[in-house]
Structure formats: C-alpha cells, structure tokens
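Sharing a structure here in structure tokens format.
Here the complex is missing a single protein chain, while all its other protein chains stay put.
Now for subunit A:
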C-alpha cells in the first residue's frame, strides 16, 4: 500500500522567515536606544583601566575642585600656561592605553563646547572665541584626568571622607548600582519588543512612556522586596564605618602643589 501522505498546503508554501537581527535596518527608535543602552552597559561593565595614584580619594576631589576654580578665575595667559603645564606633566604619568582612553573621553566631552563656542568666533572675535575654547577644553581635560584616576568606589569613599550628608551618598551609591540593573532590564525589554514586532514601531512616544512606566513599577517592586529582605537581615540604613580625613606623605606633594598654585594665582593676579 503506497499511501502517500500529503502535507497540508500551508506547510508546502515557501515562506521566507526574517531573522529579526537581519531585519532591514530602517531607522527606528528601538534600535537607536538599544545601541545607546548597550554602549552605556559596556561602559559600566568595562574593566576600568584606572591610573593608580597613592593619594587619598578626598584629596583627589579637592584637587579637582581647586584646579577647575583656578582655571575659571584665571584670566592671565601666564597662569593658564602654568596650569596647563602642570596638567601635561600629570598626563605624562598615564600609560599609553590610559592616554588613548583619556584622549577619546576628552574628545567626546569637548564636542558640545566646540559647537557652542565656535559661533562666537564669527560674532565677536577669533581670539576671544579660541581663548574661551582653550580654557573650556583645559577644564574638561581636568575632569577627564580625574575620571582616569579615580574609581567609583573611591569616589563614594571621598564623599564620605568629606562629610557629605550620608543620605545623599547612600542615594548616589544606590543610583549607580541600579543604573546598571535598570539599563540591563531596559535592554531586555527593548530586545523583546524588537523580536516580536512585525511592523514599524507605532507611536514611539506612547511606547516609550509605557516602557518607562513599566520600568518604574517593576523596579519599585523589586527594590522594595530587596529592601525588606535586607531589613530582615538587620540592615538599618546607617553606615557604622566612619571615614576620616587622612593625609599620607604622597598627599603632601599634591597639597603642596595646590597651595603653590593658589599662591601663584594671588601673585599673578596682584601683578
């Protein structure tokens, strides 16, 4: 008996199945936001190639503040030149890879400033515009160097050493941890939508709002559950460890430099 089994029509039709990952790459906000979020996660996950300094974290923060303040206040080219020299010497201590990372970061940070200040070259004068741009890039360079030299953990420690209100520091610490968790969750949600969507994204505003609303409600539920579990295990939200301001012999070097720069500023200013 040669009974041939015929397949139903719908199984005999050739259907091209589109792989979501190879969908025609028309612009859609989902892809763009996925890209942004994955970039953020890569940044947060990347092993930080931090230049180890032997300074106390609080001193690094104070040093950054002093340098930015001096750069903002200084209007004499001599002082700016001296501050730039100090900055270049500190840059020289970075390894080649760290220097590359630093340059990349500084470039990204400076783009907006360049766009903002350049029109003033045409409206006012080139010398004024370039002077403002130079000073701004120098300030951003200080921030980029600071980021190259401090870890997030040390930064939190510095804030505790500087007696910033504990509630603020705690909120900051929770935020940085949850930025990672929330971004991961958001990436998963966006991938789920991207994989299941058949057409273009309808009403991106409405969808974005739904995603953000869902993100808020889900993360709130999650964080409350975690907090309850922590409370049950004895957590009471108070930090028992007190961070004190301490100074090592390496710290005196940078402190001396800061003091001499301040004196130099006063000297040049009065001159």
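Note that a residue touches a chain if its C-beta (ideal position, glycine included) is under 8 Å from a C-beta of that chain, and two chains touch if they have at least 3 such contacts; residues count from 1.
Here, contacts and distances are computed from a predicted model.
Novice: Per UniProt, what's the omitted chain called: "Spore germination protein", "RNA polymerase sigma-70 factor, ECF subfamily", "2-oxoacid:ferredoxin oxidoreductase subunit beta" or "Cobalt transport protein CbiM"?
Specialist: For the chain not displayed, UniProt's protein name is "Cobalt transport protein CbiM".
Novice: Of A:223, A:255 or A:268, which residue touches the hidden chain?
Specialist: Only one listed residue reaches the unshown chain, and that is A:223.
Novice: Using the document's definition of touch, tell me which of A:50, A:99 or A:172 contacts the absent chain.
Specialist: With A:50, A:99 or A:172 as choices, the missing chain is touched by A:172.
Novice: Determine and list the subunit A residues touching the chain excluded from the picture.
Specialist: Within subunit A, the residues touching the omitted chain are 27, 29, 32-33, 36-37, 40, 64-65, 68-69, 71-73, 75, 105, 109, 112-113, 116-117, 120, 123-125, 128-129, 132, 135-136, 139-140, 143-144, 146-147, 152, 155, 165, 167-168, 170-179, 181-183, 186, 204-206, 208-210, 212-217, 219-220, 223-224, 226-228, 231, 237.
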